[in-house]
Structures are given as structure tokens and as C-alpha cells.
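Structure, as C-alpha cells:
Missing here is one protein chain; the remaining ones are kept as they sit in the complex.
Naming follows writing order (A, B and C), and every chain is counted from residue 1.
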Amino acid sequence: MDLGIAKRHAILLASSRGLGRACAESLAREGVNVVINGRTADDVHRAVDEIASRYKVDAKGVVGDSSTIEVQEQLIAACDSPDIVLLNGEGPSPKMFQDITENDLHESIERALTAPLMFLQRVVPGMCERKFGRIVAISSAMVKSPNSAMSLSHGPRLGLTGVLKGLSKDLAKFNVTINQLLPERFDTYRQEQMAQIVMQIRGVTYEEARADQIKSIKAGRLGKPEEFGDACAFLCSAQAGYISGQNLQLDGGSYEGVF
Amino acid sequence: MDLGIAKRHAILLASSRGLGRACAESLAREGVNVVINGRTADDVHRAVDEIASRYKVDAKGVVGDSSTIEVQEQLIAACDSPDIVLLNGEGPSPKMFQDITENDLHESIERALTAPLMFLQRVVPGMCERKFGRIVAISSAMVKSPNSAMSLSHGPRLGLTGVLKGLSKDLAKFNVTINQLLPERFDTYRQEQMAQIVMQIRGVTYEEARADQIKSIKAGRLGKPEEFGDACAFLCSAQAGYISGQNLQLDGGSYEGVF
Amino acid sequence: MDLGIAKRHAILLASSRGLGRACAESLAREGVNVVINGRTADDVHRAVDEIASRYKVDAKGVVGDSSTIEVQEQLIAACDSPDIVLLNGEGPSPKMFQDITENDLHESIERALTAPLMFLQRVVPGMCERKFGRIVAISSAMVKSPNSAMSLSHGPRLGLTGVLKGLSKDLAKFNVTINQLLPERFDTYRQEQMAQIVMQIRGVTYEEARADQIKSIKAGRLGKPEEFGDACAFLCSAQAGYISGQNLQLDGGSYEGVF
Partner (left out) sequence: MDLGIAKRHAILLASSRGLGRACAESLAREGVNVVINGRTADDVHRAVDEIASRYKVDAKGVVGDSSTIEVQEQLIAACDSPDIVLLNGEGPSPKMFQDITENDLHESIERALTAPLMFLQRVVPGMCERKFGRIVAISSAMVKSPNSAMSLSHGPRLGLTGVLKGLSKDLAKFNVTINQLLPERFDTYRQEQMAQIVMQIRGVTYEEARADQIKSIKAGRLGKPEEFGDACAFLCSAQAGYISGQNLQLDGGSYEGVF
């Protein structure tokens, strides 16, 4: 399937590894020039090199925390007319409701709600003018089924979900779409980390911890990052211009609700 | 119908007028002792006096912005073991997405997301211990159908919606419920204000501005504050203990979606 | 709380026992005259007698299956201008998807989708003319979180949910509301039956079977029928006229989804 986006330009926040990286790979494979971002220089440089050589596209790297003004400016400097933007950022650690501090809230909200919106203000007017834009946010399955231990994740993310939905209604007429991907348990370093935490807390083996991750997934397996990347690429395709304001769950069919 | 909450104690944020006041009236009518809060001393005192004399309950007033630590402490000082808590606060003015500043976001998030959660941390442990709690938040119909001009309202409110839903799952076993009421166009000073704004912006008469407010409401009328108050009272009743995590729309049947 | 419906008239389908009966009790307590319906004459007569003597309202009984034209006509004959209608009917037994026959589908659809709609056609025009109507349907928590073994229940019920939602939009302007109650695990004969089935299938004791029913309920208990009845009465109240098209879950806070 030709996605009709070869030679387009994408800025991908937090894309040096994990699901963000998978999105970068799928887009680059389709001929999209990419700006890779991440907080660790080595990861960013490796991703840029691998993607450039693998897919013969223009790949640039911007190292740093994309929730800061400086890094946002560097991203725009690296690509001032992006056609595609991936919103992404590392999620917070679990925390019981009563243990959440005001500072925890401020930090997680800054990262997952305020900063992405400020970044969108930089790119949306140009997309509207050029009559093409594909904005995809990596959210979380928890925005549809919240779990209080992850309040710092789904709280800000659900706020973002609402603002993006409202905004998507205004932008549709400019061929600018906004959609969210809602992952649950993909086979990335995040699940590795989680397994390590569970091993320590519950005193189980690595194999047990990994097996446990699969239990809540109706597909009986973790998702593969490349599956996620391809879903992102599809939502960024030319032919996905009639799809906007959607929250697509990639969760192995696990969500209980009908909608 | 006996709601089974006579002699219970309630703290109601932003309850000196409008929908918050209507909730206070309905609860006091059922014999609930209330702490009234608002930013204007006159409004608070008047509400306290009227409610105390009308319903023969204990009514106290706390003047000030409930999103501040000081006022939150005064509220707890006025009632240290509340059985019922109403989360409420004035909504922000409309603002186009591109005009929203980082400061706008911080303020509206502080008011509608962070502060209410910080207040809940003060009251939830006691409710769990005493095995009775009814938390009701006045949200907005827009959390289910966002409109980008109101991003400062529905963004933070939807974040709150998510955190409250997650939390409600943990608290159900303690007979502590959390529900939200989602109003659309009630006949309060807020709609008066809106009419004045519309008169100026669009150059229409007061009657036209008011007629316009009704157009989007399938019931063909504005809601009455006392209808809202009674819905709140029902969700705070003893017999509503099996209802939690709900978002009840009071919108004259206007929401388009099936769920 | 005065519900403002004393002397109103209600037809309640399948109301001789269980949740339907609980609704009849709550309405009659508020002074509503009721028509009780059920398939077992003894149950209907007993309910009529108890309700009439307990609440001093006019109570009539119509014995028979309310999904038949004959019984629907008798119901209207017993009360030709109902202000309140409760849609209810016994749910089907569990059945694996591959075992469902075309006949199973026809029967369950007739009972839970076609017949209730045909009955509504009899009562809606009068309600619109008289500018008062409160229609409440007892649905199931499964319409929001389907389980394939109960396809014969949630399939037709979800169909009904959709038609009622569409219809509610048309009727709001006549002060005719339509809402659904979505119960999960109330302490009625239905859960008794279920416990008996589980005892046989899994070879557990009665106590174990009952304990198991509670496990999936976040409130840690079954719902009480009178809690259900009072929620129904509230939705039938005069002051609930601004609430329509809602699906209120009574599930001990168990639903996972945010909406």
C-alpha cells in the first residue's frame, strides 16, 4: 500500500527508542524525512544513523527534553515546516493516590499536557496553511480505563485527549488530522523495566514477571513495536485524511468497553 | 424519598451561588449540615444565613479561593470529618487554541485539576475509615464533547475525570463513591454573563441572546438549578452507595453520543 | 426529597419480583399508581396486594408475557395514559457464541428489542401530548462491557439502547425522558439462580458460589434491590426532566471505562 507520504517531513518527539522509534522506522520506510528526538545523545545518534542508512531518507537528531522551550525551538529549527508530528514522552512511575505530591502533578502535567500543546501551537498554523498535517499522539490504554496507581499518567493524558479532540474538529477542514494511539503492553524496554520492578517487589523470576505481563492481554502476547509503528504510519498516510479525532487502541483486544 | 443523610456533614466548594449553591440547598433540605464556600464574602454570608434559617441545619461559611492551601485548611477546620464533598469551581473564559498561553494552562489546571485532587487527599482517608463518603464533582458537558474554544475548561476537567474514575475503583469497597455531574446550560448567572457577552460581540438583543442559548438544548429550555441540586442530593444519598464512577449528564437530552 | 409524582400512573413491565418489583415499590411509595406485570399469576397478585396495602395507591395487575400483543393491550387497557413506563424483561441464559441458533436470536430479539419498541409506540404519543413522560429501561451492565457468553442478552439490549437514545433526542422537547439503568449483580432471585447453576457446574458450596459473585464487584457486595428502585424513582421524578438519554450504571463502581 502506497501511503502517499514519501518526501514528507516529520518531527517525532521521544523517538530514539521504544514505540516512538518504531513510528520513526515505519515512517522513514515510507520515505518520510525524520527528526529524531530523545534525551540520551547516544540513542538519538544511533537512531539517526540507522534510519538514514536503512531507508535513504534525511534524518536529523535533536537531543534533549522536548517539554522544554529550548528543545522545542531546536526541533522547529531542524524542520520548520513539518507535515507530520508525533507527540510522545516517557510516562511517569506508578504512585498511590495519597502519595502524589503537588509537584508530581505539576511535573507530569507539564510533560504530558502543557508542553505538547505548546509544541502544537508552533506547528499547527503552518499545517493549516499548507493544507496537510498529520498529528499522532502516543497516549495510553489507561485514558479509557484508568487505574489510580497511574493517575500521573492518565490524568494529564486524558486532559490532552480532550484538548486534541476539540482541536481536531477545527482542523479537519484544513486536511490536518489529529489522532491518538492507545498502546497496552508492547515489547519494549518499558516492559523490561516493569518486569525488573515486579521481580524485586514480588520476588518472582524474570520468566514469571514476563508471563504475568501477558495475562491481562487477551491476545495472549505483547504487542510488537513494528505493529505500533505501522499503525502510526497508516494514520499519517495521505489516505487517512478523513480519519480524525480517533483514539485507536492497540491492546491485543483487551479493552472491556464497547466504545 | 428519604435520602438517609440527615445530620451528615458536607463541604461544598464554590457553593455561594449558581449550581454549587443549588446543591447546598438540596442537601440542606435533606438535613445535611453544610460548609459554604465562595470568593465573595457577601455571597457566602447571605447563603449561610438563608440556608441556616430555611432548613434549620448547621451552616458555616469559608470565604476565599478553594484552590489555595489556606482556604482548603479553613474548610477542613470548619468541618474535619466531612461525609459529603462537592468539588466545584468557576470555569474559565473561552479562548481560541492559538491564543492560549502557558500561564492560562497553568492557572486553569491548578484550579480545576490539581487543587481539587489536593483537597481530596485531605478528606478521602477519613471517609474510608468511617466507611461513608459521597464525592460529587461539578464538571461540564464538554468533557464528553470538547469544543476547542473551551480547551481551558474541558482539558483540566477531563484530566480530573480520569483521576476520579481511577480513584473511584479503589474507594468503592469503603462505601465512598465519586461521581460527576455534567451540566449544559443551566439558568444561572453564568448564562446571564454569556448572554451579555453575546449581545456585545454579535450585536443582538438580550432576548435574542437568551433564545440562542436554548437552541442547542434538545429540551427546548435551560435547566433549573434546583433540578441540578436534586440530582446532586440523590448521588449523595445513602441509597446511592452502589453508584460510583458515573458521569451523569444534565443537558436536556442534548448529548449526541450513545454512551 | 419530594419527587413530584404523587398520583402519576405507571406501567411496569416484568415487575412482580426482582428489580422490576423494587422499582414498583419505590414509585408506589412516592404515591404513584402502578400496573404490575409478570408471567406468574401468584407473583403478580401478591405484588399488587402488598403494594396497594403498603402505600395506599391504586395497584392493578396484568398477568402474562409483555412481549405479546395481547398483554400489551391489556396493559394499556389497565392504564391508558401512563406517565411512567418501565421496560423490563427476564434475561436469557448464557450460551456460547457457536451454539446460538437463529431461533435463539429471534426469541431474544423479540423479547428485548422488538416488543419493547412496539410497546413504546403505544405510549409515546400520549406522553408527548400530555407533556410528561418518564421512560426507564432496565438494561444490563453488559451493554457497555459485552461478554460473548451473554450475546443473547447484550446484543438485543444494545440495539434497544441505540434506538432509545435516538428517540430520546426527539422526545426531550415534550418533557418526555428516556433513560436506562444498567445493573450488575443485585441481590435478587436471579443471583440465587446463578449461584445454583455455579454450584452444579463447578461443584462448589453455596457459600463459595455467593462469595464468587461479589469478587467482580468493586464495592465488595451485591446491590440491594431497593437501591435500584430508588434510582429508578429518581429518574422518574418531576425534577429529572432535564436528564435524558443517560445510561446509569448501578454496578458498585465496577465498570472499568472512563465513560
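To be clear about the criterion, contacts are C-beta pairs under 8 Å (C-beta built on N, C-alpha and C of every residue); 3 or more make two chains touch, one makes a residue touch a chain.
Computed from a predicted structure; not experimentally measured.
Undergrad: Among C:P146, C:P183, C:P225 or C:G253, which one touches the chain that has been omitted from the display?
TA: Of the candidates C:P146, C:P183, C:P225 or C:G253, C:P146 is in touch with the missing chain.
Undergrad: Specify the residue from the set C:A77, C:M118, C:I197 or C:A211 that touches the hidden chain.
TA: C:M118
Undergrad: Can you work out which residue in B:G18, B:P116 or B:P146 touches the chain that's missing from view?
TA: If we include the chain that is not displayed, B:P146 is the one touching it.
Undergrad: Looking at A:T114, A:T161 or A:Q191, which residue reaches the missing chain?
TA: That would be A:T161, which touches the missing chain.
Undergrad: For subunit B, enumerate the residues touching the unshown chain of the complex.
TA: Spelled out for subunit B, the touching residues are 143-146, 158, 255-258.
Undergrad: Given the full complex, what residues of subunit A touch the hidden partner chain?
TA: Those residues of subunit A that touch the unshown chain are 1, 3, 26, 29-30, 144, 161-162, 165, 168-169, 171-173, 175, 177, 218-220, 223-224, 226-228, 230-231, 233-234, 237, 239-256, 258-259.
Undergrad: Please give every residue of subunit C in contact with the chain that is not shown.
TA: Residues touching the hidden chain, for subunit C, are 97-98, 100, 102, 105-106, 109, 113-114, 117-118, 121, 124-125, 142-143, 146-151, 154-163, 165-167, 169-170, 258-259.
FYI, only the chains that are shown with their structure count from here on.
Undergrad: Could you check if the interface between copies subunit A and subunit C is built from the same residues on both sides, meaning over half shared, or from different ones?
TA: Result for this pair: same.
Undergrad: Between subunit A and subunit C, what is the gap in Å from one C-alpha centre to the other?
TA: Computed value for the inter-centroid distance: 43 Å.
Undergrad: Of all residues in subunit B, which are in touch with two or more distinct other chains?
TA: 161-162, 165, 169, 258-259
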